[in-house]
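In this view, the complex is presented without one of its protein chains, the others remaining in place.
Entry: chain A
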């Protein structure tokens, strides 16, 4: 375990959880992802100065992997236990359904676009996103913009096909 881990962890953990939560739509699984990422980071020789970018990118990738692997499980669970739309919980059901649709659409985006989108919306600067993804800072705006358009279109297309 690297000596600077605790300091980096305390500084970066909320941000890393937030990145994963944006992908997964929930805190519990996001915290699991963050733990995995820090476990990996703790055994790495990533320079401290590059830690936040590395951690956020790893969180986004790992969360997207969870998203992909969990999709079948979510679909199966939905089939097995479709909730009755009880009026007083209808809003919660709708919210959960919307959240699931967003995550599924995110999972269908090209990997780099999805990661850039999540990192930017998690508060990383364009320079940080560029460094993390080996992009030129000037191309981050294009990547993020295209990802936003693609996600919006995915949501619309998926909604209209239901």
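What we mean here is this: a contact is a pair of C-beta atoms (placed from the backbone, for glycine too) under 8 Å apart; a residue touches a chain by one contact, two chains touch by 3 or more; residues count from 1.
The working rule: contacts and distances are computed from a predicted model.
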Just by its UniProt name, which of "Heterodisulfide reductase subunit C", "2-oxoisovalerate dehydrogenase subunit alpha", "Protein-export membrane protein SecF" or "Transmembrane anti-sigma factor" is the chain not shown in this complex? "Transmembrane anti-sigma factor"
Just checking the interface: what residues of chain A touch the absent partner chain? 1, 5-6, 9-10, 13-14, 17-18, 20-22, 24-27, 30-32, 34-40, 42-44, 46, 54, 57-58, 61-62, 65-66, 68-70, 72-73, 98-99, 102, 106, 111-112, 115, 117-118, 120-121, 125-126, 132-134, 137-146, 148-149, 151-152, 155
